[in-house]
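Removed: one protein chain of the complex. Kept in place: all other protein chains.
Per-chain numbering from 1; labels A and B assigned in written order.
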Amino acid sequence: MSEEKYIPKSKIAQWFDSRLPLLSMAHHLREYPTPKNLNYWWTFGGILTFCLITQIITGVVLAMHYVAHADLAFESIEHIMRNVNYGWLLRYVHANGASMFFLAVYIHIFRALFYGSYKAPREMIWIIGMIIYILMMATAFMGYVLPWGQMSFWGATVITNLFSAIPLVGEGIVTWLWGGFAVDNPTLTRFFSLHYFLPFLIVGLVVLHIWALHIPGNNNPIGIDIKQRSKDTVPFSPYIAVKDLYALLIFLIIFAGIVFFVPNILGHTDNYIKANPMVTPSHIVPEWYLLPFYAILRAVPSKLGGVIAMFGSLFILIILPWLDTSKVRSAVFRPLYKIFFWILVADVLALGYLGAMVPEGWYLFFGRLATIYYFVHFLLIMPILGFKEKTLPLPTSISEPVLDGKN
Amino acid sequence: MNASYLLLTTIIILLVAFLYLSWIFVSNEIENKDKSKTNRRDFLYTASYTLGAVGVAAAAWPLIHQMNPDASVKALSTTEVDISTIELGKSITVLWRGKPVFIRRRTQEEIVEAQNIKLSDLKDPQDDKDRVKKPEWLVMLGVCTHLGCVPLGNKGDYKGWFCPCHGSHYDTSGRIRKGPAPTNLEIPKYEFIDNNTIKIG
Partner (left out) sequence: MKNNYNFFLVAVSFIFFSALNLQASEKEISLLKTNWSFKGIFGKFDRGELRRGYQVYNEVCSSCHSISELSYRNLSEKGGPEFSVEVTKNIAASFEVIDGPNSDGDMFTRPGRLSDKFVKPYENIEASKAANGGAYPPDMSVLAKARKGGAAYIYSLLQGYVDAPEGYDLDDGVYYNKYMPGNQIKMSNVLSDDLVEYNDGTKATVEQMSKDVSSFLTWAAEPSLEARHKMGFRVILYLIILATLVYFSMNRLWSRIESKK
C-alpha cells in the first residue's frame, strides 16, 4: 500500500522533513487508508492505547507518593487514599484501569481470532501483540503485589513458587526471584522497579505493533484484501479517528461507573488486610483477568505439568498463525469455525469461572474438561478445520453490494 | 475547586442547552440548503472540540493538584519548643515544617546593637522592635533569603549570621547588611505560651 510521496508546502518544513521525517509520518498517520467497513470491534486498538497512557500517567503520579517498603507500603497506600489531593481518584483509576485494560485486550484478541487478523501477512502484528499481552500480565501481577495486602503477599508467594516446578534449578530460581528465603522486602522493591519499567517496554512494543500493522494495512470484517483503494478505504483521520473516539467515550462511561461507584468490586477484600507471612487467606484467587490461566494451572494433577500447561496455553497463541490452515480469514465465511469460535469463548469464560472456585469435585472435573478443550481447539480443531471446512463464497471487494448488511 | 466544578457544570449545561436548541432549530430548517448544513456541521464540531478540551483540562487538574502539600502536611502546622535551657548569648535550632528555626537568647549588647542603627543604612529597613516579641528572644527562619542555604551563627561582619553559600551577612537582628540576599531573615508566626515555651506556627 504505497502512498504518494508527501512533500511539505513551506521551505522550512521541507528542510526539517528531509532531515527528520516527522511531518511525513504525521501525514501518513492522518491519511493512512483504512477499510471503511471496520465495525466497533476494531475500535479497541485505540481504546487500548488510551488505557496504556492512562496507566502510565496515573502510575507515575502514584509513585510520587507510594513507598516501596514492606513496613510502609500498606500505610502509604492509605496515605494516598486519605491525604494526597485527589489521591483516592488516582489510585482507583489506576487499580480499576488495569481491569479495564484487560477487558479491552480480551475483546481485541477475540476480535482478531474471529476475523482471522493473525493470518498472513499479519503474523508479526499478532506475535508482537501476544508478547505485549504476556508483559501486561507480568506488569499487572507485580502491580497487584505493591499494596502489600494479604492477597498481594500470598499471590506473589504462589505465583513465584510456580518456578520451583522447574527440575534441578527451580528452588534456586525462586530464591533468586525473592532475594531471600520468602517473599519479603527485597521482593517488593524489585517488583516495584519492574512494575515501573515494563510499561515503557510495552510502549516500545506498541509502536512496533502499529508499525507492523501499517505495512499490510488493516484486516476487515470481510477479511479480503483491499483491491480498489479509492472505493474501499477512508483516510484514518477524521473518519476512523472519530469512530474510535466515540467508542472510547462509551468505554469511559463504564470505566467511570466502576471507579466512582463500585471501585472495590473487582478487588479482593483480603487485600485490605496488611500482609502477614504467618496467616494464609482461606482461598487465594488472582485478579479476574488471570483466572483462566489459574484454572489451567490447577487442572493438571502434577506440579510441573500444571506449570507447563499454563505457559503452553500462552505459547500456543503465539504459534497460532501456523496452526490455522484455512485460506479464508474472516469467520463470516467460515460457518463451522464460527461455531467453534463461540464454543472457545464459552470455554475461556468457563475457565475464568472455574479459576475462582476451589478445585474440588465437579469444579475440578469441569476445569479439566475445559482445559482439555482449550488445547483441542487450537491443536486439533483449528488445523483440521482448515482442510475440511466448506467456506462460503467470498465477495470480490468491500463495496460489492452482495454481502451488505451481513456483517 | 468547588467553584471550578460549578463553573464546569454550568458551562456543560449551557452548551447542551445551546446545542439542543440549535439542533432543533437547524433540523427544522430547510435541509437541502447547503449553507445551513455547513453551519450545523461547523457548530457540532466546534462544540465537540470545546467540550473535549474542557474535559481534558478538568482531568489534568487532579494530576497537577496531587503535587501540592497534602492534608497531613498542611495539618502539621505547629511546633512547641522548650526554651528554658537556652543560656544567654546562645541559640538553638529547631525544625518546623521541614525548615530550621533559629531561637536566640540575645545578650544586652546584641540587643543594643540591633536597636541603635539608622534604618536608612539598611538594605531592607525594618526596626528591631518589629522583629521580636520580647527583645531577649529572636525567633526567625534559618533560611537565607538569597537561595535558601542555612546561615552560620556568630559569624560575619555584623556579628550576626553569615551565609557560606554566597556570602550574605546578617546582623544581630537577622537583617541583611551585605551580600546578595534581598531581604531580612523571615520571622515565622510564633507565640509565647508561657515564659519557658514558644509555639511556632
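Keep this in mind: contacts are C-beta pairs under 8 Å (C-beta built on N, C-alpha and C of every residue); 3 or more make two chains touch, one makes a residue touch a chain.
Since the structure is predicted, the reported quantities are computational estimates derived from the model, not experimental observations.
Peer 1: Just to verify: which one of B:A47, B:C149 or B:I187 makes contact with the chain not shown?
Peer 2: B:A47
Peer 1: Hey, which of A:W176, A:Y246 or A:W322 is the one touching the hidden chain?
Peer 2: A:Y246
Peer 1: Out of A:I7, A:L22 or A:A256, which is the one that touches the chain we can't see?
Peer 2: A:A256
Peer 1: Of the residues listed, A:D17, A:D270 or A:D347, which one is in contact with the missing chain?
Peer 2: A:D270
Peer 1: So which bits of chain A touch the chain we can't see?
Peer 2: 36, 39-41, 75, 78, 81-82, 88-89, 92, 103, 107, 234, 238-239, 242-243, 245-247, 249-250, 252-254, 256-257, 259-261, 263-266, 268-270, 272-273, 282-283, 285, 288, 291, 349, 352-353, 356-357, 399, 405, 407
Peer 1: Using the touch rule from the top, list residues of chain B that touch the missing partner.
Peer 2: The list for chain B reads 5, 8-9, 12, 15-16, 19, 23, 40-41, 44-45, 47-48, 51-52, 55, 58, 71-72, 75-78, 80, 82, 85.
Following the convention adopted for this analysis, only the chains that are shown with their structure count from here on.
Peer 1: Roughly how far is chain A from chain B, centre to centre by C-alpha average, rounded to an integer in Å?
Peer 2: 45
Peer 1: Where on chain B does chain A make contact in their complex?
Peer 2: 61-63, 65-68, 70-73
Peer 1: Help me check something: in the complex, which residues belonging to chain A touch chain B?
Peer 2: 57, 61, 64-65, 79, 82-87, 89-90
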